[in-house]
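The complex appears here minus one protein chain, its other protein chains still in place.
Moving on to chain A:
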């Protein structure tokens, strides 16, 4: 068993004339919360989709669980939470979870147990038999997270997991994510909330498709000689713009 769940090397991707990813290297070992931070349109989602194998890369390679992506079978080992809540509105939360559980090949006898586990984790147990059309934005986000957890995957890829979730529940979710990490799972999380970035074990700053900086939060702060990740981000951004201007 390899200890690195994700190994991306020199990944580049462009849509039309726009370079969305520019030679990104990313390594995600077991038992780590890896944060991708950057403004909207920086290429975070494209990087995630490339790792999942949904997007073809122009150059470079992506390996997940030691398998070159895209690979359909490996997808069963990855819990994915998309940026927009892709849920079936007319179905109940339980039915949504059941559907994705079946698609993720969760054994029939384990499915009910897994639904209870995932719903409990995001505090939706009492609302399981309500239709999604009656859910609030935060509840939808939590259900999406529960769906990502349904097959108890070793690797979780979460695209903006805490958008629209109130602070108390966000606290709760991060506690859970840390618990999951302690069991040897790894998470790749995108965010643009800087205080969340502080909670990650390792960070990569992406801007205009380029990996500006990476390292543990503490190391980054030290490197840029600032007090917060937010300041790191701003400083790194200004340096990038200055470099672009010099060209």
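FYI, a residue touches a chain if its C-beta (ideal position, glycine included) is under 8 Å from a C-beta of that chain, and two chains touch if they have at least 3 such contacts; residues count from 1.
Note that contacts and distances are computed from a predicted model.
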Would you mind picking the UniProt name of the chain not drawn here, from "2-oxoglutarate ferredoxin oxidoreductase beta subunit", "Threonine dehydrogenase", "ABC superfamily ATP binding cassette transporter, permease" or "Sulfate adenylyltransferase subunit 2"? "ABC superfamily ATP binding cassette transporter, permease"
Going by the contact rule already stated, which one of A:8, A:21 or A:75 would touch the omitted chain in the full complex? A:75
Which residue, A:18, A:61 or A:102, contacts the hidden chain when the whole complex is considered? A:102
Return the single residue from A:52, A:139, A:188 or A:236 that touches the missing chain. A:52
Which residues does chain A use to touch the chain missing from this display? 52-56, 70-73, 75-76, 78, 80, 82, 84-91, 95, 99-100, 102-105
